[in-house]
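Removed: one protein chain of the complex. Kept in place: all other protein chains.
Coming up: chain A.
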Amino acid sequence: MSTTGTGEAASGTGAVEMEGAALAFGDRTLWSGLDLRVEPGEFVAVLGPNGSGKTTLLKVLLGLQALSAGTVRVAGTAPGKGNHRVGYVPQQRAMDQQLTLRGRDLVGLGLDGDRWGTGLRGMRARRRKVDEAVESVGATSYASSPVGVLSGGEQQRLRVAQALIGEPDLLLCDEPLASLDLTHQRTVTELIERRRRETGTAVLFVTHEINPVLPHVDRVLYLVGGRFLIGTPSEVMTSETLTELYGAPVEVVRVGGQIHVAGAQSALCEDTVHHHEHDHTEPV
């Protein structure tokens, strides 16, 4: 892995290159001094409590939010300029049942929804591409149903197809597994992972729960209250490092290949931080 710094032309273009990046709203700093380089084919999980600036980081990479300081490049260009090389998978939301839109139309919008003009030329090639994208996520059987009547898991599969149909170099995921059951969490994760393995698409995966993606994660970016840590899961996800990051006692428990962070959530609240143990029985 290359080091962060200047003059890296020789080592190729990273999917994401951030240097000294800072973001502040008024006197509130979300994060500062952030150096992050995501290589092609790398899977980076972005963790942290609510309000720590995870989603805002994605906005910066999409060109929707300017940095307060520092530089950022996405797929070699300024963010927002090369958006067709970036796929975006949002959190699952309920969609209007009466929406005049089929699953395959949702996927098709990922291909050319941002282009002007009718696009009547090349309809056949478009149809084939949409069919392929729909099939690659195993959604063929319900692709012609209205999106509003599909289940959350079915919608998220189509979302992945929508994000991948443009063959992106970078995939930005904003809590795509939230509100899905375990089976669908696994399917959606595997679809994303397969893409990364097969075509070297870099993945930046914002999540509040690392376990569903843990087997695939190369590095973790952990954001807490203006501070952050970057490293492999085994470096970052330990009681010592997270306690230091949160500035409050945090215990990381590993059970059956899963990581559970205890105490982190109460660090969010204004009241005293309690050290929650899983066998804690006393009333707090």
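Remarks
The working rule: a residue touches a chain if its C-beta (ideal position, glycine included) is under 8 Å from a C-beta of that chain, and two chains touch if they have at least 3 such contacts; residues count from 1.
By our rule, contacts and distances are computed from a predicted model.
When the unshown chain is looked up in UniProt, the name that turns up among "Cytochrome c oxidase subunit 2", "tRNA N6-adenosine threonylcarbamoyltransferase", "Zinc/manganese transport system permease protein" or "Electron transfer flavoprotein subunit beta" is "Zinc/manganese transport system permease protein".
Among the residues A:Pro40, A:Gly80 or A:Gly226, only A:Gly80 touches the chain that is left out of the figure. Among A:Tyr88, A:Phe228 or A:Tyr246, only A:Tyr88 touches the chain left out of the display. Among A:Thr13, A:Ser145 or A:Asn211, the one in contact with the hidden chain is A:Ser145. Of the listed positions A:Asp105, A:Glu154 or A:Asp169, the one in contact with the omitted chain in the full complex is A:Asp105. Where chain A meets the omitted chain, the residues involved are 62-64, 80, 83-84, 86, 88, 90, 93, 95-96, 98-102, 105-106, 109-110, 112-119, 145-147, 159, 162, 172.
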